[in-house]
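Only one protein chain is missing from this complex, and each of the others stays in its spot.
Presenting subunit A:
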Amino acid sequence: MFASKVLRQAAQLAERTPSIRFIGKRSVPSSVDHTPHPHPASPTGSLPQGFTSSHASFSSYRDHAQQFGPLRKTITSSSGGVGGLAGSDLGPVAPPKGYYFDRNDLPARFHRAPLTAAEIEAIETGGAAAFA
């Protein structure tokens, strides 16, 4: 009886299709739904209210947006960050009368070129050092 069962199974073997099949190289699906869904291991199987509506307005979107780093509308004058003060609040570009900007406060490209020791010597010797 067992032998006949084995024979029957052997006959079936020729037609058998295994469940495991090679499905080819895995690739990222062309369209993925990125809207928030409950986590598969979440005990409640739901997301709390407000979880999906973080970008309900442009203002809230901007709070989370990225452009060369995080964009934050929360920058205020007290934080002193970029955009914390309006340009007009910084005062005029020209110095008030009687005041002068120190060249050293300007960016380096506006500084005087430093003198080399050879230059100094050339000046002090009336140019003779350049031919010594």
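In the analysis below, contacts are C-beta pairs under 8 Å (C-beta built on N, C-alpha and C of every residue); 3 or more make two chains touch, one makes a residue touch a chain; residues count from 1.
To be clear about the criterion, contacts and distances are computed from a predicted model.
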| Given the options "Chromosome disjunction protein 3", "Structure-specific endonuclease subunit SLX4", "Proteasome subunit alpha type" or "Dihydrolipoyl dehydrogenase", which would UniProt use as the protein name of the unshown chain? | "Dihydrolipoyl dehydrogenase"
| Which of A:47, A:115 or A:130 sits in contact with the chain that's absent? | A:47
| query | Out of A:32, A:113 or A:132, which touches the unshown chain? | reply | A:32
| task | Just name the one of A:24, A:91 or A:126 that touches the chain not displayed here. | result | A:91
| field | Missing-chain contacts mapped onto subunit A | value | 9, 16, 18-20, 28-29, 32, 34, 36-44, 47-48, 50-51, 54, 63-64, 66, 68-70, 72, 74, 80-82, 84-85, 90-91, 93, 95-96, 98-102, 105-106
